[in-house]
Each structure stands twice: as structure tokens, then as C-alpha cells.
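Note that this complex is displayed minus one protein chain, with the remaining chains in position.
Chain naming follows the written order as A and B, and within any one chain the residues start at number 1.
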Amino acid sequence: MSYLPYALAGWLFVVGLYGVVTSRNLIHLVVCVSVIQSATYVLLLAIGYVKGGTAPIFNGIALGTKAVDPVVQALTLTDVVVSVTSMALLLAIAVEVHKRTGTLDPDELREMHG
Amino acid sequence: MIPLQAVTLALVAAGGLAVVLARDVVRQAFVNGFYGLSLVVLFLVFQAPDVALSAITVGSAAAPLVIAISIARVHRRERKR
Partner (left out) sequence: MSRRLRTGLFLVGGAGLWALLGWAFAGLPAFGDYHGVYGRLVNRDSLGQTHAMSAIAAVTFDYRGFDTLGEDFILFASVLGVALLLRQVRERDVDARQAVEESEPVRAVGAIAVPAFFLLGLFVIAHGYLTPGGGFQGGVVVGLALVLVSIATDYRSYARLVHKSLADLVEGVGAGAYVAVGVGGLVAGSAFLESFVSRGKIGELTSSGTIALLSWASGLEVAGATLLLASEFLEELLARRRR
């Protein structure tokens, strides 16, 4: 029971990877990549959790109350915002691929054209 | 682990599976929006309000925006052909 968040992180990773492997549409593939990224967020936050801890913002609460780890939260919050821009880059690539080849199916995009 | 955390974990697991299994991209955009919201609740329940704030802004507005515009762009070219 106490390893459930880690299991969730592993589950999201494997499920997202399954989506990437069996995808028939490049846009669907990009959204599955974002599911894989969310697995890392869950893992980071689960590692930093302190049982009975509160959010590490000491606005009105006394210094010394048990709080969760702020370092992993700092990593995760910048990661969340940057991941949407990298997803936009992947989507731009998908749109360009459709422009040049007319299809979004990864299985039909096998050969590289010079 | 408190029950709220357990329920939210189950919701996120189901949401992730639903996002992957939604093969039609328009439907997947919607499901991705709901999955983002469930992630926000998970972040809140893990006592991370800053991360939840990022996830709300990004998952409810910025990500659906770029996904929807990409779908519309591709669909428009398909229709023109």
C-alpha cells in the first residue's frame, strides 16, 4: 500500500510507452509522450512526500512544522511548463511531416527521402 | 496513505490508460484535459501547490491549445485534398 505511488509512476511509464509503440497517428503519439513525462512528475513528488507534512510555504505557519521536500517540487514545476513547449515542438514536427508526406501514420513513414 | 490519495492515484492510473487507448485524436484531446485535471488533484494531495498551479495553467489551456490547433491544421489540409 505504501508503494502505490511508485507503482503508479511505473504504470504510467509503461502505458505511455505502449501508446508510443502502437500509435497510428503522430499527434496521438505526442500526447502519449506527455503521459510518459507525467510519470516522472508523479515519481519525483512521491519521493519528496513526508507523512503528515504540509506544503513548504511558511506563510503564517511556524518554522519547524513538518513540511514536504521543496527541492523536488521546484524541479517538477519548471519541468511541467517546459514540457508543454517541447510538446509544441513535437507537434510542429508532426504538422511538417503531414505537409511533406500527406500522412500522419508512423507505419507509412518508413523510408527516409533525401 | 490517506484514502483521498489512494482514490486519486486510481483515478490518475485510469486516466493515463484512457489517454493512450483513445485512438481518435479529437477524443484524446478531451481525455487529455481530464487527465490533466486529475493530475492537478494528485499534485495537491501530495502537498505541492506550486506544481498544481503549473499543471492547471499548462494542462487546461496551453496543451489543449497546441493540440487542437495541430489537429485543425492537419484536418484542414485533409479536407482541401
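Rule of thumb we're sticking to: a residue touches a chain if its C-beta (ideal position, glycine included) is under 8 Å from a C-beta of that chain, and two chains touch if they have at least 3 such contacts.
All figures in this text were calculated on a predicted structure; none of them were measured in a lab.
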Positions on chain A where the hidden chain makes contact: 2-7, 9-10, 13-14, 17-18, 21-22, 46-53, 55-59, 63-64, 67-75, 77-79, 81-82, 85-86, 88-89, 92-93, 95-96, 107
Chain B, residues in touch with the chain not shown (by the definition above): 1, 49-50, 52-54, 57-58, 61-62, 65-66, 69-70, 72-73, 76
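In this section, only the chains that are shown with their structure count from here on.
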Distance from chain B to chain A - Cα centre to Cα centre, in angstrom: 10
List of chain A residues in touch with chain B within their complex: 1-2, 4-5, 8, 11-12, 15-16, 18-19, 24-25, 27-28, 30-32, 34-35, 38-39, 41-42, 45-46, 49, 53-55, 57, 67-68, 73-74, 76-77, 80-81, 83-84, 87-88, 91-92, 94-95, 98-99, 102, 104
Chain A contact footprint on chain B (complex, rising order): 1, 5-6, 9, 12-13, 16-17, 19-20, 22-23, 25, 28-29, 32, 35, 39, 42-43, 46-51, 53-55, 58, 62-63, 66-67, 70-71, 73-74, 77, 81
